[in-house]
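Omission of a single protein chain aside, the complex is shown with its protein chains in their original locations.
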Amino acid sequence: MSRNINFKHRVAVVGAGMTLFRRRLLETPQELAWLAAKQALEEAGLALKDIDCVVIGSAPDAFDGVHMKGEYLADGAGGWHKPVVRVYVGGATGVFTPIAGWWHVASGLCRKALVVAEEKMSHAAKPHPQYVFRYIWDPIVEKPLNPNLIWIFAMEMHRYMYKCGVKKEDIALVSVKNKRNACGHPSAQLCDPNITVDDVLKSEVLVWPVQRLDVSPVSDGAAALVLADEAEARRITDTPVWIKGIGFTLDTTHWTNRDLAYPEYVRRAAEMAYRMAGIDNPRKQIDVAEPYDPFDYKELHHMEGLGLAKKCEAPILTREGVTQRDGDLPINPSGGLLGVGNPIAAAGLMKVAEIFWQLRGEAGARQVKKPVYTGLAQAWGDLMQAGTVIVLGI
Amino acid sequence: MTKVAIVGLGWSGFSPEVVDMSFREMMFKAAQRAYEDAGGLDPRRDVDAFISCQEDFWEGISIADEFAPDPIGGAMKSVYTVAGDSLQCVGQAYAMIKSGLFDVVVVESHGKPSDMLTLHDVMSMALDPISLRPLGLANIHALAALEARAYMAKYGVGPQHLAEVVEKAHRAGLRNPRASYAGRLNAGDYELSPVVVDPLREADIAKFVDAAVVVVLASEAAARDLSDTPVWVEGVGWRTETSTLELHDWAFPLHARMAAEDAYRQAKIADPAKEVGFAEVDNRYSFKELQHIEALGLAPRGSAAEMLLEEPSTQAAACPSTSAAARWPRGSPSKSTASPD
Partner (left out) sequence: MTKPVNPRGTPIKEAEAVGIEFPVVGKARYNYTTGEALGVFLAGLKQGRILGTVCKRCGRVFVPPRMYCSYCFRPVDGWVEARDEGVVVTAVASYIEATRARAEKARVVGVIKLEVPGYKFDDHFFPGIMHYICVDDEAVKSMGIFGMRVRARWRPVEQRVGSITDIECFEPAGP
C-alpha cells in the first residue's frame, strides 16, 4: 500500500439525497433509487447528463428478489448508457459504495460520479425478511442447524458483555439515544421521543440477550451522493466536503474460530482510513461519528474498534452522555439504523450523508452542538467480518 | 499517474463438473497458480486489496462475499465484491491502482454452475419481477434468440454464418488445454444440433464449466519488481445500456460499442480494426461473437459474418476465441465490458 502520497485528484462530496425509510414503501427498487439519486443531483445543482459514472451498492440480492440486481437497479440509479458497477460487502456495503466512488474519481476515470445505495426488504422475502438470511450461513456446516440471523449477533453481543462486563441496561442506552435522535430526521422510521431503557428491556425477547428494541427494523429505502474531483467540486459548491480517508477489511469467513469480543476488522479498516487522512488520535481528531448500529451493542463495539473509545470503555462514555448530540463526541446524531431505519446498503450511505450534512452545518434539528471539521462513517457486515470506514473533512 | 499491468494469472477447473473441490478450494488452487506466476508473490504481505467477482444467486449464498477472503489469502485484508464478470473487476482494479492508493490488486472470479439445480429459475430471476417474470418464459435463451433474430434479419446473417462461428470456436479450442468442449466439427454437424429456441441451436449456446480464475494487477513500480514481462493495461471500459428490455436495442450491442470507445480513448486507439492485433470477444452465443466484433469496431456494422466466410484466416487471426466452452455467462444482455491490453 502506498503511504504519504499526494493524490492527483482530491475527491469531494457535493450533494446527498435520500428517501423516506419505512417498513414498506410503494415504490419499486428502481423508483427508490431514482428518488434518492434525483435529490442528490438537485442538491448539487446537477443533471444526470453531468454524471460520468455510477456506483451502485446493494446487498443481498435475495431481498429485492432480483438476480443481477446491479443491472436491474442501473435504470433507476441513472446508469443508462453510463459506466455502472455494483459493489458489495454485505451490511458494510453502504459505506463501501462511496469508497469505490472515491477511486472512480481519484483515478481520473470519472470527474463526477453518482453513488446510489438501495434496499427493499419488505416485498421479496416470505414469510419474513429474516428468513432470507438463512442463506448467509455456511451451506454445509451451519445451515443444517436451521439458524436465524439474529443468533450470530446475539453470540457476539453476549461475548462482548461477558468479556467487558457490560450490562443490558448500558447497552439499551444506545437504543434510547438513537431512537430519540431520530426525531430530528425527516426520513426516520422509528423516532420515539419518550422511549426509555425500561421499554427496551421489556420488549419481546428474540434471541437472548437480543430483544426487539435492541435491533434495527426491516426497512425500504435508498440514499445517494454526488462525488466530484477538486476542479468540478469548486465549480459546483463553495462548501465541498472532502473524502480524506477510506478503509475496508474483511476478516476470515470462519467466525467460530475467533474471539468475538473485539471487532479487529473495524480496527484495521479504521487504521487504513486514518493513515490516509493523517489521523493519529481519533478520539481527539474525529469530531462526530456515525458508527454502524444495526444492534445497539454494535455502536459500542464499533466505537472501540474505531479507536473512539478504549476496549470496554464505550458503555462508560455512553452512560456519561459523551456520545449525545450535545456531548463531547456525538455518536450517531442522525438516529442511526436504530432510529432512522435499516434498508441495509442505503442505511450505511445515509450515515455518510449525515456526516456530509453535519460538516456543512445543514443538519438543522440534528446539528451537533460543537463545531465539527472532521467526521467518519463506518459500516459492518457479512459473518461479522467486514469493516468499512470513510473519513470526511472540510 | 502510474501505468497498470497484469503480472500474474492462474486458474483451476475448466471442466463440466469439478466434483472433488468446493468453489473455495478451486479459488485457492487458482490463486496459488496466479501468485506463482506473479513471481512468487506472497498475498499476505504483497497484496493491497482483493476483488472477488460474484453474484449471490450464482453462488447460492446470500452475501456471497463472506466466502471470498480465505481461499485467496485475503483474510483480515482489504477485500470486496463486484457483482459482475471478472473483466469488470479488472476495471475496478485498474481504477484502484490509478488512484495511487493501491500497488497490487488481485482479481478473483469463479463459477460452479454444476452446483445449481435450478439454473433456469435462477436466470429467470434476473428479469424484471413485474413486467417480464410473470410471462414465465419457458426457456431463458428466448431473449438471446430474439436478439439473434433481430441481428440476423437486419444484417442478412444466416445459419451458415453461425455454423462457421461454432466450427471455428471448437477448432480453436483444440489448442487450448482448458477447452472442455473443443472438437472438430464436420460439415453438417451444425444442422444436426437440436434447435433450442429458433434460430439458436444447442451448438450456438456455450456450455457451462466449473472454473476459477485469478489475475494479479500491479502499478508500474510494483510490476517491474514482480515480473519481467508485465502486460500493460492500456484502457478499460464498461457501460450499461438498460435492463428494461423493452427499450433495449436488440440488433446492436450499443453497450459494447460505448465500452469499447472508452477503452480505445484511454489506449489512444483511433482505428481498432487496424490497431488491435487480436481479440477475445464474448461468444456465449455464436451470434454474439459477430455482434461484438462489430461493436468493438473490428469490422463495420453488419459485415462480420461476410468477413468470416470470405477471409476465414484473417478472421480467425483477428478474433481467435478459446472455445465456446470457456464462457461462463455471467453478464446480462444489457451489460458489456471491454479491456484491450
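Just so it is clear, A and B label the chains in written order, and each chain counts residues from 1 on its own.
Simple rule for what comes next: a residue touches a chain if its C-beta (ideal position, glycine included) is under 8 Å from a C-beta of that chain, and two chains touch if they have at least 3 such contacts.
Keep in mind it's a predicted model, so treat the numbers as computed, not measured.
In the complete assembly, the contact with the undisplayed chain comes from B:60, out of B:16, B:60, B:183 or B:302. Here the missing chain is touched by one residue of B:16, B:39, B:129 or B:302, and it is B:129. Residues 18-25, 28, 31, 35, 42-44, 57, 60, 69-71, 73, 75, 112, 114-118, 121-122, 125, 129-130, 133-134 of chain B touch the missing chain (whole complex, contact as defined above). Seen across the whole complex, the unshown chain contacts chain A at 16-27, 32, 35, 39, 43, 62, 65, 122-128, 130-132, 134, 138-142, 144-148, 150-151, 154-156, 158-159, 161-162, 184-187, 205-210, 220-221, 252, 254, 256-260, 353, 357, 362-366.
Note that in this section only the chains that are shown with their structure count from here on.
Computed from the mean C-alpha positions, the centre of chain A lies at a distance of 33 Å from the centre of chain B. Interface residues of chain A facing chain B in the complex, by the touch rule stated above, are 1-2, 5, 7-9, 28, 54, 59-62, 65-72, 74-75, 79-91, 96, 100, 102-104, 106-109, 132-136, 139, 246-254, 264-265, 268, 272, 276, 381-383, 385-386. Residues 1, 48, 55-57, 60-63, 65-70, 74-84, 88, 91-92, 94-103, 122-123, 125-126, 128-130, 237-244, 254-255, 258-259, 262, 332, 334-335 of chain B touch chain A in their complex.
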